[in-house]
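And now, chain A:
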Amino acid sequence: MTSGQASTLLTASGLTKTFPGTRALDGVDFELHAGEVHALLGENGAGKSTLIKCLTGAYRRDAGDIRLDGASIDPHNTLDAQSLGIGTVYQEVNLLPNLTVAENLLLGRQPRRFGFIARKAMNGEGREMLSRYGLDIDVARNLDTYSVAIQQIVAIARAVSLSGKVLILDEPTASLDRDEVRMLFDVIRGLRREGLGIVFISHFLDQVFEISDRLTVLRNGRLVGVRDVAGLDRLQLVNMMLGRELAEETRDHGRTGIDYAAEPRIRFSGTGRSGAIAPFDLDVHRGEVVGVAGLLGSGRTETAELMFAAAPKDSGSVTKNGKVLRLASPRDAIAAGFGFSPEDRKTSGIIADMSVRENIVLALQARIGWSRRIPRRRQREMADDYIRRLDIRTPDAEKPIGQLSGGNQQKVLLARWLATNPEFLILDEPTRGIDVGAHAEIIRMIEELCANGMSLLVISSELDELVAYSHRVIVVRDRAHVAALVGQDITTDRIVSAIARPTNLEAAQ
Partner candidate 1 sequence: MNGTMRFLRRVAPQIATLAVVLLLIGFVFPGFFDLSFANGRLYGSPIDILNRGAPVALLAIGMTLVIATGGIDLSVGAVMAICGAIAASAITAGYGLPATLLMALGAGLACGLWNGVLVAVVGIQPIVATLILMVAGRGIAQLVTEGTILTFTNDGLAFLGSGNLLGLPTPVVIWLSMGALVTLLVRRTALGMLIEAVGVNRRASMLAGVNARLLLVTVYMVSGLCAAMAGIIVAADIRGADANNAGLFLELDAILAVVIGGNSLLGGGFSLVASLIGAIIIQSVNTGILVAGFPPEFNLVIKAVIVLVILVVQSPAIHGAGVLFSFARRSP
Partner candidate 2 sequence: QTIGFSQIGSESGWRAAETTLTRQEAEKRGIDLKFADAQQKQENQIRAIRSFIAQGVDAILLAPVVATGWDAVLKEAQESDIPVVLLDRQVDSSDDLYLTAVGSDLHHEGVVAGEWLVGEVGDKECNVVELQGTTGSSPAIKRKAGFEEGIAGHDNIKIVRSQTGDFTRAKGKEVMESFLKAENGGKNICALYAHNDDMAVGAIQAIKEAGLKPGSDILVVSIDAVPDIFQAMAAGEANATVELTPNMAGPAFDALAAFMDGGTVPPKFIQTESKLYTQKDDPMKVYEEKKGLGY
């Protein structure tokens, strides 16, 4: 596929884009062949999203030349790009939650009869588009009634159908589980066979190695290199991305060292809400990392929201160190020493217009109360400290968080909760969109935190990751907790099989 005779489809040369205080792209060259999957790699904030936004007219570039099929193009907006046959999935799910799934899929090209939209035909076409991804949902319902993962698939389906020549996917797999990813890759391979050029951005190196033919690495807005994937060494690639050495991660499976005989720190008993998640019991011990695994829509996020009182529960009770807690709102939970970093960072996490500093101190300030303002100097120190420790890429702490790259936003949110020094921290997809370097950093941090006595509950679609740091893994299926794996039982295979079929634990309940 990646032979030398492959025709060049899309080229960009000397692309430059500057934001106030940041040079996001600095004379970057990029070349995409027809019939190849081309991965775009780089740390958080390297400029990957900016590059594709410039290519597709979402941003106006400052300088540089773009050619499609040899002809110079100059897309002024995404509509131009779409009509040129470039379909794109941008990093954050960029769909309209208030429209139906079908409308989202076909926006701008709805089938018409006598000038009016033909609803039936539109819904039929929409269902058709999704069936390729094994998704059979009611496309006439509003998009926001579905989970982030489903929205992601809808966005992909839309982009695929728009891409006559080029398909660009910016971290499409960040919230997908294995099956979904496999399905997506099948689709991508099909398109490659049809001769499309596909740009694929991901921080999952396994996936990059699995699907892509060539890759381009960016660092700090500059081009580092272009390589054929075949024969490329993994460690070498990582070093290319980071510009420094990263020791290969080796981990034992299943960590131990928790005294399960002691009284648990937090105990949920019979906690649940009908229609959302069946009542479950869960003990969390001091220094323990509880991982939560499951398919999308299985009820992991609901579990976390119920625990944090972000959604009302209709049964059950919570105790901390044996004392009953009355949790009616996130405030109560925070007062009890909880923290919660939500999955959907755009709508539930970041305060987009506010600075990195303010985003970091927000939860701590809210806990201290309005009357005792954290002195500005202290705020700056805290912010600078976390920026350094988590390696958050931002010119300074006063930059609005909305202008940071996706992965860096995620790190700021983590910093927000670390600043409150919680006893029980719930992280819903904390590593989503985070680069390899930072990924290792965050995992190390999770371990360090629990070594210091913090208890964690981590939801992740990356099973390897769960295996790496969890003391215990809860498996959620069909809105119920169906299995718990401890110690040596924690392996990817076991988790997968627990997700797939009933276990004895379920029978015991």
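Definition applied: contacts are C-beta pairs under 8 Å (C-beta built on N, C-alpha and C of every residue); 3 or more make two chains touch, one makes a residue touch a chain; residues count from 1.
The candidate set was assembled so that all candidates are chains of the complex that A comes from, given by their letters.
It should be emphasised that the depicted structure is a prediction, and the values quoted were computed from it without experimental measurement.
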- Note on the structure: Of all the listed options 1 or 2, chain A is touched in this complex by number 1
- The answer for chain A against candidate 1 in the complex is residues 308, 310, 329-331, 334, 340, 342, 347-354, 358, 362-363, 365-374, 376, 416
